[in-house]
Every structure is written in C-alpha cells, then in structure tokens.
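Of the protein chains in this complex, all but one are displayed in their positions.
We call the chains A, B and C, going by the order they appear; numbering starts again at 1 in every chain.
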Amino acid sequence: VESLHESRIRRLDVVLAARRMAADAAWFAQRGWLLGTCGNLSCLLSREPFEILVTLSGRDKSSLTLEDFALVGRGCQPLSAGQPSSETLVHEVLYDRTPARAVYHVHTLANNLMSRLCFEQGQVTLQGVEMIKGLEGHSLTDTVRLPIVPNSEDSKALAEQIRQHLSPTVPGILVYQHGLYAWGRTPEDARRHTEVLEFLLEYALRLRQMGLED
Amino acid sequence: VESLHESRIRRLDVVLAARRMAADAAWFAQRGWLLGTCGNLSCLLSREPFEILVTLSGRDKSSLTLEDFALVGRGCQPLSAGQPSSETLVHEVLYDRTPARAVYHVHTLANNLMSRLCFEQGQVTLQGVEMIKGLEGHSLTDTVRLPIVPNSEDSKALAEQIRQHLSPTVPGILVYQHGLYAWGRTPEDARRHTEVLEFLLEYALRLRQMGLED
Amino acid sequence: VESLHESRIRRLDVVLAARRMAADAAWFAQRGWLLGTCGNLSCLLSREPFEILVTLSGRDKSSLTLEDFALVGRGCQPLSAGQPSSETLVHEVLYDRTPARAVYHVHTLANNLMSRLCFEQGQVTLQGVEMIKGLEGHSLTDTVRLPIVPNSEDSKALAEQIRQHLSPTVPGILVYQHGLYAWGRTPEDARRHTEVLEFLLEYALRLRQMGLED
Partner (left out) sequence: VESLHESRIRRLDVVLAARRMAADAAWFAQRGWLLGTCGNLSCLLSREPFEILVTLSGRDKSSLTLEDFALVGRGCQPLSAGQPSSETLVHEVLYDRTPARAVYHVHTLANNLMSRLCFEQGQVTLQGVEMIKGLEGHSLTDTVRLPIVPNSEDSKALAEQIRQHLSPTVPGILVYQHGLYAWGRTPEDARRHTEVLEFLLEYALRLRQMGLED
C-alpha cells in the first residue's frame, strides 16, 4: 500500500478534498477547537464502492497536508499507507446512516461542558435563536435536540452508541466529555454545521452560567 | 442577468466596495462574529437610482470574493445573478431612514445575550465609558440607548420593526437572539460602529455577570 | 506643513518607529485591545528639541502605515500634516515625567472592568505572580500599585490627573472606564509592559470573579 503523497499518480478528488479539509481544520485549530492533535475530519469520495479520505491519527490539525490523510474503504480497510484516525468507524456509521458526504469532529471547551451539564437528559435542547437557521432544513421556530452519547475507549462501541442515538433531523451529535461530530452534504455544510452548533452550545452555556435556561 | 465575476466589464465602485467588505468581514469572522455563514454586509453605490452591493445568502464570510456579492435595486430587484441575503430589505430600510452608506450585520455571543437580558426594557443602556466616543456625534457624557426589536422569520416584518424602532442618534440596532445591525456614512464608519457597539455590549454583559449595573 | 507619506525626504528614525508601532498595534488589535479605532501609540524621536511620532486620530489600528502618523513638537505643535490623537498631551506628560521613549495606550475589557472595580481605592494592587517580573526593575516579592485616575473629555485635565498620580516605579496607569497607558525606554519595553499589565489585570479580574482577592 502506497502513501498518498509518495504516489506518482495524483487523484484530483483526493487532492481537492484534502485541501478543503486542511483549510477548515486550520480555521478550527485557530479557534482552539482542535488542540493537542485531537479531532478528525473526513470526506466521502465514493459511496459504492465505499471510499473515504480521513485524517491520520495524531496529526497537528493546524497545518495538514496530503501526507496527513489516508484513503479507507468499507470496514476501515486501508487503501493507502498510514494509520487512519481510530474513530474512522464512527465516520463510516455516519456516512451509512445520513446523507453526509463530509464529517468533522472537534473537541471544544463548550461542547465538553455542555455534554457534561446535560448528560442525564441525553440531549441539549436549543431553541429560539436565529443561528438555528444555519442548520439545514431548520427554521427559527424549530427546537433542536442535539443527542449526547456516553464516551468509550472502544471505537466500535462508540460507533454503535452513535448509530443508535442519531437524530433524524439534526446534523450533529455530542459525545460525553469528548467532543462534537457534525456533518453535511458537502464540506461547506459540515463546516457551517460545526460552527453553528458550537455557537449554540457556547450560547446555551453562557445562559446557564447566568442562571437562565435556554 | 449576469453574475458580477463573470461580467466582462468591471465597475470600479463595485470592485472597491467588494474588496473593502471582504476585508472587514474576514476581520469580523476571525473574531467569531460571523460563524456559520451568518450575517451580511452591504454598501450603497447610488441613492438615486437606488443601488446596493450586498453579500449573497449563505456565503462563508471569512474569505469573500467578488462572486459572493450581488447588485440589488429598489425593492430587492436583482441587478446581477445570485441570491442576495434574505435580509436585504432591512438594509434598504436603513439606507432610506439614515445617512448610512454601509450596513454591517453580525451575530455574536455578546449581542445575542444582551438582546435576551434587556429585551423587556426594549433597549440596552450604555453610558460612562470612553469607547462611546467612537460612535459618530457622541461624547463621553451621552447615554446610548441601543434599541432591541423582536426577531421574525418574515424579513418584511423584521424590516418594518426596525423602521419603527430606529434611534435618531444611535447607528445600530439589536434583533432579539439574532444579532446587531450597525451602519455609517462610510464602510470605515460602519466597521468602527460595529466594533464599538460590540465592545460596549460585552462590557455591559461582564458588568452584569459581576452583579453590577451599567 | 507636509504629510509624512507625501514628503520626498524620508527620515529613517520616522520610518523605523512607524513600522515598529504598526507591528505592535496590529498585534494588540488582533487581541481586541484596540477595537473601534480607539487607543494611540507614540515614540519619542528627540527629547531636545522635543519631537514625537504619534498616531493620527481615528485610524484603524490593525493596519497602520506611515500616513497614519504625525510628527508633533512641544505643546502639541504640529510638525507634519494630519490631526494627531487628541490624547497627545498625555503622551507629552509621560515623556516629561518618566524615562519613557515609547508610550502605548489600549482599551480592553479587563482594564475597563478593573478600573471600575477598584476606582474607589484609587489603584489596583497586584502581587505574588511571576508575570510581575516582566515589569522593569520588579522582582517577584514586589507589590505593584497601578494607579487609577478619573476620565475626562478635556485632554488637558486628563494629562494633569495623570501627571499628579504617576507612580515612581510602575510603568503604567489606568483611566476610569477608558483604558491603560503603558510605557518603556524602548518600544519593546512599552509592548512588554502593556502585555504584562493586561495579563495581570485579567488575572486579578478572574480571581475576583471567583471570590478571591489578589
């Protein structure tokens, strides 16, 4: 198996997806959403046969290049050299169960704190804020119920938890004291959903800190 | 109707206004004031006939180019290709009722929180802070009453609310759990007013969090 | 009187001082310390005859160029075109009463809040923190008493207040709900003192918010 950046043949879809994810990751990293090489990003290159481009494990997200990504097939089968993120299975579940073609995962103070504060309810409830309209298919009067699942060191168990608790309408899910997965039909949508959900989580957190419920 | 960036003839006023708004939007985006493709910016190119350059709907504000803007006439009449921001009507009202030649709209945690905390009073009261002098025509002893209007999914209704509650002296207005509109006679003034009002809102918020009134 | 950037003769001391201040101002602006064109910066070019280079009034501090500065002599006498900052008199007092060759002035949330919280004591007391060693001549066991003076719209009155309340040892002073002046023997020292004092003020603020005194 060759590594992507040593390969003499460059696939345009791979190069463009890597470049787009590198730009989005650098932006998130600047905001402190990907500290300590945490988080991971992927794009679906083909649904049949299943093929995704995903970040390698443990790479600094502030300056990704082609050599920080791997091609992965069904069941985490490696299609290029390098160790894909240990959470690639979660990405696979999300591509199977949603119309997503891009999945972004960030660790932030706000998403960790809200996952902790609302864990017993199993969800964070967000409503009445204009920013909600940034989620695909949502209007100002919709109530967003963002699910929270327990964390696990076993990525199969985590993927299964996420599969079971996915919302049919909300393009994101929280993992307890771990982070947010957000996705969309395009990388642009995945980035927008990540930013919108992070804004809403921070807003809900600040309301709570002032003794106000959302 | 042609798109602006495909047109073979480049109008200097369009190119310069787009470049200026792109720089200001990138700056606001870096500060987290335009997350999730929210917000919109416009410049008045001509009052008679009425012509404005406004951001297209749903564009990432961190890296705007000419193709992210549209020319729009009276009553939101499209003068170039692309879907202008759904809030273009609000901009039109502000150009009609104020001396503004640039209108900037941002969604921030501070402006959402203050709109929530002060909604029943219908305004945020700001006073005694040096930064107030950054608002055109204001001195240190002035009390700034920044109006707050209800939010609405109907942009006509929102524009009408804003028309009714505009302050004769303050170059900004808050929309409940939505964001801030700020404007000025030049793009430089609109940017300065946006920054001054955001500073004052964050300051008032932090005072309240410490149990102090402004 | 010519403007600095139109003049056909370029003085090296002017160009170098402007470049240095532009870099420091851009850095402060990125941190949100110079929003809304607030604040001002100067360097002393010559003590006898008195000559300083100071930012013009109302300029965006994120991207200063030579045309955003003016040369000013004793008693605010203009030596080049353009309207110098209205607080140039304060700078003059600081050059007369301290060994400063650079004076920086920033408006931040932390310095406004601390000036408000400690106004009745007339000073902010800072002690026991390693960062104090970043102030010239200070060791870890020193207590820093940063004076606070009332604000005024009359820059002569403000300059006089500052003259009277200057500390003999601390290279900074707070103005009530206005901002921080910090200075040093070089622009490097003025920047370091600005950053150290802002860190200490934010630290003292966060301690208070947790019910701890400094």
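What we mean here is this: contacts are C-beta pairs under 8 Å (C-beta built on N, C-alpha and C of every residue); 3 or more make two chains touch, one makes a residue touch a chain.
If you're wondering where the values come from, they're calculated on a predicted model, not measured in any experiment.
Looking at the complex as a whole, the chain kept out of the display touches A, C. Screening C:15, C:81 or C:131 against the full complex identifies C:131 as the residue touching the chain left out.
Of A:10, A:47, A:97 or A:116, it is A:116 that touches the chain left out of the display. Checked against the hidden chain, the listed residues A:7, A:62, A:127 or A:167 yield one contact partner: A:62. As for the chain not pictured, it touches chain A at residues 30, 32, 35-38, 58, 60, 62, 107, 109, 112-113, 116-117, 151, 153, 175, 177-179, 208-209. Interface residues of chain C with the unshown chain, by the touch rule above, are 27, 30-31, 128-131, 134, 139-141, 188, 191-193, 195-196, 198-199, 202-203, 206-207, 209-210, 212.
Everything below uses one rule, namely that only the chains that are shown with their structure count from here on.
When the CA atoms of chain B are superposed on chain C, the rotation angle comes to 90 degrees (nearest 5). The distance from the centre of chain A to the centre of chain C, with each centre set as the mean of the Cα atoms, comes to 44 Å.
The residues of chain C never reach two or more other chains; the list is empty.
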